[in-house]
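Just passing along the structure, written as structure tokens.
The complex appears here without one of its protein chains, the remainder shown in place.
== subunit A ==
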Amino acid sequence: MIKSKTFNRKKIVIVFIAIFLILLALVGRLFYLMIAKSEYYQEKADQLHEREREIKAARGKIIDATGQIVATNKTVCTISVIHNQIKEPEKVISILANELELSEEIVRKRVEKYSSIERVKTNVDKEIGDKIRSYALAGVKVDEDFKRYYPYDTLASKVLGFTGSDNQGIIGLEVKYETYLKGQNGYILTMTDARGVEIEDAAEGRMEPIAGNDLYISLDSNIQKFAEQSAAKVMKAKSAESVSIIVMNPKNGEIMAMVNLPEFNLNDPFTLNTENTGLIDEKTKQTMLNQMWRNRCINDTYEPGSTFKILTAAAGLEEGVVTLEDTFSCPGFKIVEDRRIRCHKIAGHGGETFIQGVMNSCNPVFIEVGLRLGVDNIFKYFNQLGLMTKTGVDLPGEAGTIMHKKENVGLVELATMSFGQSFQITPIQLATTVSSIVNGGTRITPHFGVSVRAYDGELIKNFTYPEKNNVISKETSETMRSILEKVVSEGTGKKAYIPGFRIGGKTATSQTLPRSAKKYISSFIGFAPAEDPQVLALAVIYDPKGIYYGGTIAAPVVQEIFGNILPYLGIEQVYEANEIEEFNIGDITMPNLVGLSKTEASSILKEYDLNVEYLNEGETVTDQFPLANETIRKTSNIILYLE
């Protein structure tokens, strides 16, 4: 046997020491990894294990002036697939394709994509989501979610706007007030293993979503409905391209209605509202959608025409270059430099006072006033009245005024500007400027936003808007109100007249460019009551067919709207003596006619001068409407049932 020697032992000790030192170095390495780098690796590992599932915050509601909810949320489902958990891919593909009405290829792509979670479809109706859930397919996830929902579909569509797939505002108030409405998404933090399977009873972090705040707006859904009905009627009757109506409070700028026909369905904003003419490519469709979403009251400009004479008149009176009694002579045209500018009445209005000139909407009168004012003064008042800047309305994409450069304005331009041609403004600009002229001289900011409240009603913010006082004097404002009332009661705006209400207003008929297209824009701006305006309405009819005069087709629209909304706004009818006589105004008590013969009944009704309609054939009255002893208007229709 060979004994081990001393050097052997020494060497074994050396080997041991070497091993010891190396292990010590590795312990040092462990110290570095597990203490110095611990936080770094822990964080990386957490990122790997944690899955953040978002909980969408409910978007704030939009509530109108009457307390009606005009934009809210509806529960919908998001369907996702988790690749690792799917057990029967073919079954999943066929069921999802079927239930979600998607093509199999699209679903297959999602199902076969290797990712931790893949969205298949969002905004799925709750019923369909529940149905998919009931299949209990492994790897298919149904998450409930909110979708924006507009209870009135098309009501004020271009004003309210709609939201996109991430619940973000795309147009209208939805985008303007995004920060208030949006809310803050919450999330659920879960731990998963490498396959993406959630681990039960692993520590779960949860951040509750914060619901968005509610926006209270001045839009009144009833007034909006009235205005939309009137607009729809005239649009159909005149086969117009579109009709825009603004109804606002001229004192504070609150907009009560803004109609832009044709409206679109806010719950389906990506479907064109026009007849689909065959196949269109994506780009064309997008252009058409953008066109469909345009708010013409704000986004588009037009030549205001005669309604703009309100500004010329106000500037002339304020500057003192004209008085109400000044007399003018209209031969049917006026020559400015080398141009012969026609009046709309080819025969001419003859001799007339300034008031009559306004009532007749006589172009030569306003050309004369404009020339008296001069370029500097016209621009001074344009600036003073706020015409050269945007109105600041709380909707996105407001168009600015398209105006001549001051240095390029010669007498001809000055003359055409005086009666509202050769430049363009938006309808909202016109409504705002006229508001400041009739409200006593305060330039207001038109707006919808009134306040923001938390979901429980707690006030977050009241909006205030800039106002500029004394853009014209109170006296001039008062004079303008009385002149414009005369326009309606006796002048070109007669068709806006409603007995018992004092309405002021001005008509306009303008052309679209190029003028050779012979397309007209017919408009009317009115306000009531004339002595203290509480409501102002502007109706603009684009490209009406047939008769296109503003006084003939636009004034009745405003008249109809005022007829509906003035009583609604609590403005009482006060009749003058001549009105009572002329319009047969007054109430009577309905007599009892049941049981009488047809001839007896008709003789009684003749006394009262009531209109009657007979239903059925026969000689005896068996029923009547209204019933006996009801108080009715003298102009009411009576229905009698015969037998």
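Note that a contact is a pair of C-beta atoms (placed from the backbone, for glycine too) under 8 Å apart; a residue touches a chain by one contact, two chains touch by 3 or more; residues count from 1.
One rule holds in what follows: contacts and distances are computed from a predicted model.
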Quiz item: The complex has one chain missing from view, so what does its UniProt entry call it, picking from "Probable peptidoglycan glycosyltransferase FtsW", "Nitrate reductase", "Amino acid ABC transporter membrane protein 1 (PAAT family)" or "Multiple sugar transport system substrate-binding protein"?
Solution: "Probable peptidoglycan glycosyltransferase FtsW"
Quiz item: Out of A:R195, A:R339, A:K406 or A:R633, which is the one that touches the chain we can't see?
Solution: A:R195
Exercise. Pick out which of A:V13, A:I402 or A:I460 touches the chain that's been left out of the picture.
Key: A:V13
Self-check item: Touch residues of subunit A, complete complex, unshown partner
Solution: 1-5, 7-9, 11-13, 15-16, 19-20, 22-23, 26-27, 29-31, 33-35, 37-38, 40-42, 44-46, 48-49, 191, 193-195, 199
